[in-house]
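Below is one structure, written out as structure tokens; comments come after it.
Every protein chain of the complex appears in place save one, which is left out.
Per-chain numbering from 1; labels A, B, C, D, E, F and G assigned in written order.
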Amino acid sequence: MSKVKLDEIDHQILDMLIDNTRTPFTDIAKKLLISAGTVHVRVKKMEEAGIIKGSSLTLDYVKLGYSFIAYIGIFLEKTHQTKFVLQRLKEIPYVTVAHITTGKFNIFCKIRAKDTTHAKNIIFKIDDIEGISRTETMISLEESINDKKRLMHTIFNEL
Amino acid sequence: MSKVKLDEIDHQILDMLIDNTRTPFTDIAKKLLISAGTVHVRVKKMEEAGIIKGSSLTLDYVKLGYSFIAYIGIFLEKTHQTKFVLQRLKEIPYVTVAHITTGKFNIFCKIRAKDTTHAKNIIFKIDDIEGISRTETMISLEESINDKKRLMHTIFNEL
Amino acid sequence: MSKVKLDEIDHQILDMLIDNTRTPFTDIAKKLLISAGTVHVRVKKMEEAGIIKGSSLTLDYVKLGYSFIAYIGIFLEKTHQTKFVLQRLKEIPYVTVAHITTGKFNIFCKIRAKDTTHAKNIIFKIDDIEGISRTETMISLEESINDKKRLMHTIFNEL
Amino acid sequence: MSKVKLDEIDHQILDMLIDNTRTPFTDIAKKLLISAGTVHVRVKKMEEAGIIKGSSLTLDYVKLGYSFIAYIGIFLEKTHQTKFVLQRLKEIPYVTVAHITTGKFNIFCKIRAKDTTHAKNIIFKIDDIEGISRTETMISLEESINDKKRLMHTIFNEL
Amino acid sequence: MSKVKLDEIDHQILDMLIDNTRTPFTDIAKKLLISAGTVHVRVKKMEEAGIIKGSSLTLDYVKLGYSFIAYIGIFLEKTHQTKFVLQRLKEIPYVTVAHITTGKFNIFCKIRAKDTTHAKNIIFKIDDIEGISRTETMISLEESINDKKRLMHTIFNEL
Amino acid sequence: MSKVKLDEIDHQILDMLIDNTRTPFTDIAKKLLISAGTVHVRVKKMEEAGIIKGSSLTLDYVKLGYSFIAYIGIFLEKTHQTKFVLQRLKEIPYVTVAHITTGKFNIFCKIRAKDTTHAKNIIFKIDDIEGISRTETMISLEESINDKKRLMHTIFNEL
Amino acid sequence: MSKVKLDEIDHQILDMLIDNTRTPFTDIAKKLLISAGTVHVRVKKMEEAGIIKGSSLTLDYVKLGYSFIAYIGIFLEKTHQTKFVLQRLKEIPYVTVAHITTGKFNIFCKIRAKDTTHAKNIIFKIDDIEGISRTETMISLEESINDKKRLMHTIFNEL
Partner (left out) sequence: MSKVKLDEIDHQILDMLIDNTRTPFTDIAKKLLISAGTVHVRVKKMEEAGIIKGSSLTLDYVKLGYSFIAYIGIFLEKTHQTKFVLQRLKEIPYVTVAHITTGKFNIFCKIRAKDTTHAKNIIFKIDDIEGISRTETMISLEESINDKKRLMHTIFNEL
């Protein structure tokens, strides 16, 4: 685990970046009464320590017509096909998450689709991957929580 | 659904932001041989159209000591408790995702924890929420895919 | 079981009505080279014998915006609530079919809804009926067969 | 979705047709104090708009000796056999409904049979279709609701 | 169904035979104040009508060292192997009952064994029958009811 | 376990009684070239040793209109209700067998009924017994083996 | 984790103790050509480092009449009863192992009993613990591996 010791300034920088990754360093600097250079140095330090890996865009999937979310449990014919099947899943952009899991499934993944028909086509594409014997689908009726910010604040407060 | 029509320039901007949200607008401008102001206007347009909602930090959870991921299926005593239970789940920062789902579970959520013991404590906290009758946990042995970039490229290419 | 003996003419009338319930009796008469009165008498005879109960409109649910179909398995708290729960289900017009079944469910029903969100609301309404302890939903990705005509021809050919 | 705007007269015509598809247009005309021609024109308009697809005979299956209803969940060997298997199911007239579904089954269908022995033979025929690996049967002990009229009234009232 | 009409005397004879199949006809005759010949004629009549098929010995399986009872659910590779597998099951004398069933199993059977080890060997023998892909065993901890007499009295009272 | 040592004569007597319990002792005696008294003494000996408990009538349930067989798995609210629930089950004559079992059910029982509707009523009666929380029913499509004779011959041959 | 560094002598001592815990130190000393005192010092060191906790008697349970092993999955009414229920389980000496587990069970335990009837009584005692709603039992037909020695050798070889 990272041995980086974060001070109060670091925490305040992180809190602002968690809330809005694109906050300009000058704004952060102004708020914390430090120089933009200092912000830059500290963010760089945290990136180099491996605490921050980068940042990713968040889209409004509903507005973009991608409101259909499903979880798919995959049963393999043989477990040694796991690596191969994961490679095939990576070729389907609608598969955003995939885990090797305990319990009845070998692989458990999450897809985003436009609607029922689109989901069916994605599921059929997955079902046809060599080595997959069967899949079970669970459909989301509402995405009630999708928020890593609370976790990030908690993790950084522990450092 | 959004009616915004994206042109070639918009797509190239999006592709760069997907790869690195913090790419300075001046860098984007330089690559596309346009002015930084134009980049700014176009990103603003896409934000106002609701296509881009913002950006979020990505952490190296393994380095930060949070390598344990589990999916938890929740059975409620009565469905009218759904809203209340989701509110309680939001108070647990380790719950990063929660869905109301079809199938045997009422709510399906994802947690990130430090290790088995930490996970046990989180699961116990969830189990003790009023209105929850039972939970089933599925543990991730490996997070093989966690990547929305492929989906983002696909969505934007369709616009 | 019905003791009515159907002759060749009856079968031909039934075959035409199965294909289009609203075929005018005069058209049927013309095709079979009999009088419209004869058609009327024979249809009446089959209605009185209880073979034909009536006819029902068929809608294009997809065009009407009702393309979402789900099957819902219901677990009751106690079986003596079955009658009461079925009465409540009848008050929800989106529940078009309901059976008391063997296997793990007490009641198994079918709903038609507009989309995922509408389905969620219907499922929540069902879940809140007094006496229902839990439901499990299975979503249709495609209505591949919905056709009683083949069965009707088969049944009548046996008479 | 259909853009047809229905007026009060259309709704009253539809309500009468839902209750009895074979109501003569002259009867409808008399009740609504309009001409039979007007009824004809309006029904035609709704058929052309795709709202009404046609009408189907309703039989008294119990009287006809077909009182046994079962739901059958089908597991396929490989999902790409779905189309082929559905084609085979269509050749069995006792299969009146079939869906491609989420959850543990690939295909979920409904059969009507004479009795336990007849059902066994139909299930055996289904089980023997190439590409089907296993089926699970759930038997109806009582068909408590089978009524689309409530839904139809609701849908038309929304138009 | 049998059309035989049973009178009071027939019922009294049946009641005595249900309680003890080997009751001599002379004893029955004495109790009912009729001749042994009459008893004989009436029993014969009921046998010919197919109401009584015969009688079977009842053993004290616990005393004989056969106290272990298990129910075994059988999954077949393909249903068309049902007849063949049932034939193989008949060759194992410890399989006393077997049904083709609805639900998840293809065949459901009952075995009597001496103890856990003996049961294991029988289950292994069943598992090795060609066409059986898997079995699930449910073990009896206590045979609480095994009594057809109550049913027999009920059936005869209805005739 | 019984210490009775059976000789060749005993075995031959048992084989004849297994095939037909009502075989007169004089017939057995004639075949084995021994006196009827000897047969009587030996049967008595085996009854006293507890090997034979009695005999029971076998009916033609199909001819008597009782062709519907179902297995019912019972979930109790609390296991200490087992004795009470078994007592209630004994009051339902259609319950011919009941076991306390391992696996997911607390009690597993077998019923014989006339048809689907009759079975539904029996299942409802069982479901309404105080202490039973839920039941699952598995229906027999064919009673393929119901034969204890093979087991009896095997057991006696071992003695 | 322990930081103790084991040398070749330690490993050889451990290997002998794994094979027979009661091997006198003088025997070990003789084999390794060191003094008994050295053996004593090194074992003490490993005990103090927490590597060795002690030793336990191994019985021949089959000879002692305890050949029946079962695994029992426990469903609690509420998870906050876990501690209380584990306390009650500890009072039943036949429960030798108990885990808080992921998956469908809250607690998963192992029992050793004399036979089916004894097991039933133990299961009933467990079922009657306040807070337990249901249990599922899986019975061992053969204890094929019960051997920690291979693991011990592996663990020590890694140190």
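The rule is simple: a residue touches a chain if its C-beta (ideal position, glycine included) is under 8 Å from a C-beta of that chain, and two chains touch if they have at least 3 such contacts.
Since the structure is predicted, the reported quantities are computational estimates derived from the model, not experimental observations.
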**OP:** Can you work out which residue in B:Thr26, B:Gln87, B:Thr116 or B:Asn157 touches the chain that's missing from view?
**Re:** B:Thr116
Original post:
Looking at B:Phe25, B:Phe68 or B:Phe156, which makes contact with the chain not pictured?
Top reply: B:Phe68
Original post:
Of the residues A:Lys30, A:Lys44 or A:Lys104, which one touches the chain left out of the display?
Top reply: A:Lys104
Subject >> For chain E, residues in touch with the removed chain >> reply: 70, 120, 123-124, 127-128, 134-139
**OP:** Determine and list the chain B residues touching the chain excluded from the picture.
**Re:** 67-68, 115-117, 119-120, 123, 139-142
**OP:** Using the touch rule from the top, list residues of chain G that touch the missing partner.
**Re:** 1-2, 17-18, 20-22, 49-61, 63-66, 69, 71, 86, 89-90, 93-103, 105, 107-109, 112, 138-155, 159
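In the analysis below, only the chains that are shown with their structure count from here on.
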Subject >> Chain centre separation in whole Å, for chain G relative to chain B (CA means) >> reply: 43
**OP:** Just give me the whole-number Å value for how far the CA centre of chain C lies from that of chain E.
**Re:** 40
**OP:** Spell out, as numbers or ranges, the residues of chain C touching 2 or more other chains.
**Re:** 100, 102-103, 120, 123, 138-142
